[in-house]
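Note that one protein chain of the assembly has been removed; the remaining protein chains are unaltered in position.
Letters A and B name the chains as they come in the text, with residue numbers starting at 1 for each one.
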Amino acid sequence: MQASPLAHHFENLEKQAHAARLGMWLFLATEILLFTVLFAAYALYRFLFPEAFALSSRALETWVGFVNTIVLVTSSLTVATGLHSATRGDGRKTALWFGISVLLAVVFLVLKAYEYNHHFHTGQLPGRFYTYEGVKAPGAPMYFTLYFLITGLHAIHVIVGMTVLVVIGALARKGRYTAAYHVPVELGALYWHLVDLIWIFVFPLIYLI
Amino acid sequence: MKPSPLPSDDVAAYAPRNYLNAPATGLMSWLNTRDHKRIGVMFLIATTIAFAVGGLFAMLIRLELLTPGPTVMDPMTYNRMFTLHGVVMIFLFMIPVIPSGFGNFLVPLMIGAKDVAFPKLNLLSFYLYLIGAVVALAGMIWGGADTGWTFYTPYSTDTITKVTPILLGAFILGFSSILTGLNFIVTTHTMRAPGMGWMRMPLFVWSIYATSIIQILATPVLGMTLLLVVVDRAFHLGVFDPTWGGDPVLFQHFFWFYSHPAVYIMVLPAMAVISEVVCTFSHKNIFGYKAVAYSSLGIAFVGFFTWGHHLFTSGQSAFDAGIFGILSMFVGIFTAIKVFNWTATLYKGSISFKTPFAYFVGFLFFLVFGGMTGVALATVSLDVHWHDTYFVVAHFHFIMVGAVMMAFLAALHYWFPKITGRTYPEGWGLVAAVMIILGFNFTFIPQFLLGNMGMPRRYYSYSERFQALNVASTAGASVLAIGLTIILVYLLVSLRYGRVAGSNPWLSRGFEWDTPSPPPPENYPVTPVIEHGPHDYDGENITLPPHQHAPEPEPHAS
Partner (left out) sequence: MAEPVAHDEHAATHRSHMPVYLGVWVALLVLTVVTYAVAKVHLPGAWAVAVALLIASLKGALVALFFMHLWDQRGANRLVFLTSLVFVALLIGLVIADNATRFPLANPPGTRGALPAEGSVREPPAANVQQRNRP
């Protein structure tokens, strides 16, 4: 562990923390714009194929999406609680709460995998691989293309977020962060909340409308 | 006006401990550096190499177009050449060169900081640039692509040429660009020296800041879009394929949502350079500081509302075309604000007509000419005639090559003493500048005429009646190439044999000249306190730091 977390080119820790937060928010903005491409494609094709999208959406198992939303929202709470422990300088509790969050993320991914598996069996697949008998309207293959792209990209972000939580949780356990300096915990939590934030929009778009 | 003579060939005597020799000089100390100045210099070298490669492709294209039929290559090679010319020039040269190269070197110096906010990310950005360049280059060597740099679907998802590595290369380069932008925004917000409020920031920093906003907001959209094309190529899911209900025009929307603002990623930094050059060489405050500063943000913002003017003939609705046509013209307002302010700055200034100033004059001409034709092209009815002809080619080369290359060369000459500690030969500089400006006009003015006559762009062969103007264009391009080669030669010679510059050879009042040239690794021994705006030539509150007082330090006894 270094003597001080203050980098040579900053005047003080407060300024450094401010810079780190701003940098993280800018990064989150790029993430939002990254997802925007898929959301815009979704919006356009939903506009062009309203019936196919409504029918395909109803062909999904809504309860999986519902449970996953609850799981992710709860994991956001546990991450926030972990950050709260970090502000008190309690690294072990931070690690514990982050660990719980990672477990919730695993639940999320398991449910997602169950769902993907189901789609493979029923033929609810993207583009030219689409063989599902339930919905035959033009546009249905496009729905599943976007379904897999959006949930797939989101799942990648869940995995990245889990990795971040594991690393920061482990460092917190080692006592790397203090009540005065715990910016990395804060940034990791921010990333996780963004993953949650995006899912909050994915859930209604994919499952409900 | 002339600085007193300095030791003729020993930079070390003038600036004994500078970023070039401290903390170490080995190759590893460069590859593993966190110093923004070294990263900036590495970016400059890499982008200049890319410029040479892209220029080589350009010369081959012009050579092929010398005659209407086959000249030196077959049609497929020609298609690959213009694709690679576009990809290399845009993604590898113009987008990174000024922000990542000069911006990295200068922004911290100009705001009185020791470094950028995230030095490690800065180095990562450089390596991402290298990796992206290598991946794209691998695609080129492996066979290249024939889609044009715009990768329009459905052709790009179907062509058998090697589009995928080039797309992935551009994707990686995008992240390099994002990291640089992120770094500059945070640096500008948090690292300014005490006393430097937003309204005391050099205009260079304002423009780079506006550029960074575009990089942050637009680049992810391009990245995701290119990934979608890669996925489509691999699995044929048909996101943009009508067979599966996809809309190819959606790709164009996504692509230009990035790529139109990307024009401002290239032009805003050019304007940044020009704002500095015009002050220094007319020894005068900028006219209307606030207007110039805010118009940078205005261009960045309005630049996002104009992407649809690339889709006028693609099947976009008349409603959208109308909106985008009108909004596109607003860019002209902000650009005009800048042009008028730069021109007004010259008024009653004491102008020293050095090489950077020559490029400023060229820049102004090319920007106005290119901008005016741009406004004409934003008119939907006119665009239908000119779209996909050489008129468009000439228009965007006036902005992107004319204006941006002028600014690049101005920056190269203006800050050459700052970066290397040596000066270049002024006479040769002016000769090359004249050749380049004339050569450029001879290259592209014929293309305006060709386009207006109806010669389509991207074609391998053309009808006989276009030949005379094509020959003129190729001849102009040759003069341009010779001019650039002259610059390369004398700058390389000056690196070793140039006269030692001293800290402030231009007698500029820009903040970056407050340090010795080349600057020490930590930029400023003590964090400076800023007490006046940039380029404060009015004399009321001039407080020159001690080492900036002319004459320069006496030569050390040898």
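What we mean here is this: a residue touches a chain if its C-beta (ideal position, glycine included) is under 8 Å from a C-beta of that chain, and two chains touch if they have at least 3 such contacts.
Every value quoted in this text rests on a predicted model; they were computed, and no experiment measured them.
Only one of B:38, B:62, B:80 or B:192 touches the chain withheld from this view, namely B:192.
Across A:6, A:54 or A:166, the single residue that touches the chain missing here is A:54. Set against the missing chain, the residues A:140, A:158 or A:171 yield one that touches it, A:140. If you put the hidden chain back, the residue from A:6, A:59 or A:73 that touches it is A:73. If you put the missing chain back, the residues of chain A touching it would be 14-15, 18, 21-22, 25-26, 28-29, 32-33, 36-37, 39-40, 43-44, 47-50, 54, 62, 66, 69-70, 73-74, 76-77, 79-81, 84, 87, 128, 130-131, 136-141, 179, 189-190, 193-194, 196-197, 200-201, 203-205, 207-209. Although one chain is not displayed, chain B still touches it through residues 158, 160, 189-198, 213, 217, 221, 236, 241-243, 245-247, 249-250, 253-254, 257, 304-305, 308, 311, 315-320, 323-324.
Everything below uses one rule, namely that only the chains that are shown with their structure count from here on.
One inter-chain figure worth recording: chain A and chain B are separated by 36 Å, centre to centre, where each centre is the mean of the chain's CA atoms. Interface residues of chain A facing chain B in the complex, by the touch rule stated above, are 7-11, 15, 18-19, 22-23, 26-27, 29-31, 33-38, 40-41, 44-45, 48-49, 126-128, 138-139, 141-142, 145-146, 149.
Considering their complex, residues 113-115, 117-119, 121, 178, 181-183, 185-186, 189-191, 216-221, 223-225, 228, 231, 235-239, 241, 244-247, 250, 253-254, 527 of chain B touch chain A.
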